[in-house]
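Only one protein chain is missing from this complex, and each of the others stays in its spot.
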Amino acid sequence: MDRRRALSSLLKTGIIAAGAAGLGAVAGYLSGSSIGAQPPQGREPGVKPIKIGFQVHRTGIGAPYGFWYERVANAAVSYINKIGGIAGRPVELIAEDDETSPAKGAQVVERLVLAHNVDFILGALFSDVVLASGPRAGELKRPYFAVSEGTHVPFGKLNRWCFQPGITDVPGQVTAVAKWIFENLGKRVAMIYPDYAFGHDHRDALTKAAERYGARIVEKIPIPPGETSFTKYFTRIPRDIDVLYHVMVGDVLTFIRELGVYLGRDRPELFGFIDSIEAVPLSAPGLEYLEGTYFWEAFPRYADGYDTPYARFYRESVGVDESGADKSDPSRVSAFSHMFGVWETLFVIKEAVEQSGYSEPTRSDYEAFIKTLESMDWFNEGLWHPQGDKRFNGKLHQSFGHQFISVVRNGRLVVVHRTEIEDSFYEHPNDYTKQPLF
Amino acid sequence: MLPLEHLGLAVVDGLVNGSVMAFIALGLAIVFGIMNVVNLTHGELYMLGAMISWLMVQAALPYASALVAAPLLVGGLAVAINMFILQRFGHEPGQTVLATFGLLLILQQLGLAILGPAPRSISPPFNPIIEFSGFSYSGFKLFAGLFSLMACLLVWLGVERSRIGPLLRAAQENRLMAESLGIDTSKVFLIGFALAGSLVGFAGALTSPFRQIHFLMGFDALAVSFVVVVLGGVGRIGGTIAAGVGLGLLESLAALFLAPTVARVLTLTLALIYVVARRLGSIRGVWRY
Partner (left out) sequence: MRPRPTIIASLTIPIILAVAYPFLPEYQKALVARIMILSIYSYGYAVCFQMVGIMSLGHAALFAAGMYGAGLYAYYISPDPFVALAVGVASSVLLSMLLGVLAMRVGGAYLMIGTLLASQALYLVALHFNEITGGEQGLVLRGEATITGALKPLLSELDARYMVSLIALTVVVAGITILSSSRLGRMLLAVRDDEEKLESLGYNTSILKLLAFSISGALSGASGSLLALLYSYVGAGYAGVLNSVEPVLWVLVGGPYVEFGPFLGSLLVNLLADTARGLLRGHVLVVGAGLVAFALATGRLRWAYQILGRWRSRAA
């Protein structure tokens, strides 16, 4: 009896200890958060801040990106406030979690506008969230800035209030790198991609580019979502191809590991989109097989890949080291090829506010703001645009920029090519400027 | 013409994935299948097993130690969930659904806090590439598959042959009668949860060297486990094992002949027909009306 009681009390103590440890971890995680809105620093009395709402993927599938988007947004806002804010007014960032869900995303837009009355909305990465949010923003008449790479903005699926000036889109990226792939790696290509719209955007853009450059996509292997084992699909990879093009097929660490076992040493060239391993260190067990394979990058993860004073300043400001990892925790690798879009978008807002004389969320001020933004056609490389200069198409509301191609050498990414801006141009009939604003 | 080595690979991979799937579902087969408690945290317990494995390897401990720690800790957590929450309302199904879904969210956030948002991985302790005629396969994955199958059969025998199985059943089916016969039902639930939790924790640690470790990995594991348990016939551990292996094999073979998503949809449809047919006793019964 005594022994039993002792055992059970031991068990209870153990459970309580484990529970306390768990709670401690959660508390630490919670305390890292900003409670509600972040007060701008050095606010002068009487000066009304510019409020920028921020829809962020803190939880859900987009969380690896959301973490870094938030980090960059905070860094950019604190830098903007240090250099005098926007049009002399401090910036206040109001961030809310959208759970990477289209339903919650649209709800967050309503909250940001109706409850917080923000001046502008900095939007999300995942295309479904952007597509569900854009109509809300258009209806509530608040400019919405996606940092998503999706085709929703340029292809006219949204409305005149939605912009994507800080990051290039998938067709632009694929068009730019396809030429290099076909010329340098080979013309017989097999593709492996997720069987939903994001993957299909890649498939369509690469197929179109292949037609233009006389290459052939010999096999297309779409993978259903939620897959945890990939070997069964590899038998579809033809043995006589030059290049295997892969992008975002779910559990990437499992995918690469199984691909390595299946293909072995005698493999075709591999070309991937960095999206698959964004926020994942190349040293992660299982990624050894990527040695010698190629990746698209928007902004090189390793500092020497594109070493400019602007890039260095940006890296320093967001707290990322030479190899693209968090300065305070090198195992936490950044989403380097996407998150710069948040930084650049905030400076586009600053430029457009200052040029248009925007001051209040009124009809006339928004009209001036949007028309000014639509008339911009060029963003110069600099502290505000560290990834490089960009051509902005005011009709498509979309930026076009340089892309990078890197090879994995000694476990790090080494840039082998930087595309020209023109390489990413494509034709599209969309013209947002013809839509009425109100 | 289908090359023979593709068929061989599909069979081996299907058997391995299927055995692993069955092993992951085994705990749910006990808690839900036999004891009739809808434990929605099952998938998160699987994630925690993998997470513990990752934490141990990060702390420079050998992988083998994770195979001990994960079942102990996850089993302990399952016991705690049972003792401090589910037992409080006598495993009342309505409350159980709500509470375990709430716990699912909490454990998922715990995973996010500890693992971080990005996927993690660890190296297998050994991983010779096994050469079959015409294809190669990961040695560790093959080991994990065989191990899963053995463990499944062992648990099956253990539960069915020993006093545990009838006890678990009795406690669920008629609590009052069991208690009047002098069976301490709360202890039986404790045994059931400890067994189920440690099994799924072990499965998490076992699969961690060849699957990526991510805070959202639990939800899919939960759905798959439920499907496997029900396909096998609720309450039958042997059925769960057969269903896991069968489903793995079916998915793998279907992917040989069909476009991947079509193969997946077909697998789901066949499973659906099978569920209905099982219930009705025969395939013909489906079309009775």
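Just a few scattered comments:
In this document, chain identifiers A and B correspond to the written order of the chains, with residue numbering beginning at 1 in each.
Keep this in mind: contacts are C-beta pairs under 8 Å (C-beta built on N, C-alpha and C of every residue); 3 or more make two chains touch, one makes a residue touch a chain.
Every value quoted in this text rests on a predicted model; they were computed, and no experiment measured them.
Touch, as defined at the top, links the missing chain to these shown chains in the whole complex: A, B. Touch with the chain that is not drawn comes from one residue among B:5, B:92 or B:160, which is B:92.
From the set A:136, A:246 or A:301, the residue in touch with the chain omitted from the display is A:136, counting the whole complex.
Only one residue from A:195, A:326 or A:374 touches the chain missing from this view: A:195.
Of the listed positions B:30, B:47, B:70 or B:103, the one in contact with the omitted chain in the full complex is B:103.
Residue-level contact of chain A with the missing chain is found at 26, 29-30, 32-36, 58-59, 96-97, 99, 101-103, 106-108, 110-111, 114-115, 127-128, 131-132, 134-136, 139, 150, 152, 157-158, 195-198, 200, 222, 224-225.
The set of chain B residues touching the chain not shown comprises 32, 36, 38, 85, 88-90, 92-99, 101-106, 108-109, 219, 223, 226-227, 230-231, 234-235, 261-262, 264-265, 268-269, 271-272, 275-276, 278-280, 285-286, 289.
The working rule: only the chains that are shown with their structure count from here on.
On the side of chain B, the complex with chain A involves touching residues 3, 6, 9-10, 13-14, 17, 73, 76-77, 79-80, 83-84, 109-110, 112-114, 116-123, 129, 135-138, 209-212, 214-217, 220, 251-252, 255-256, 259-261, 264. Residues of chain A that touch chain B in their complex: 11, 14-15, 18-19, 22, 25-26, 28-29, 59-61, 63-64, 66-67, 195, 221-224, 226, 228-229, 231-233, 235, 251-254, 257-258, 261-262, 264, 279-280, 284-287, 332-333.
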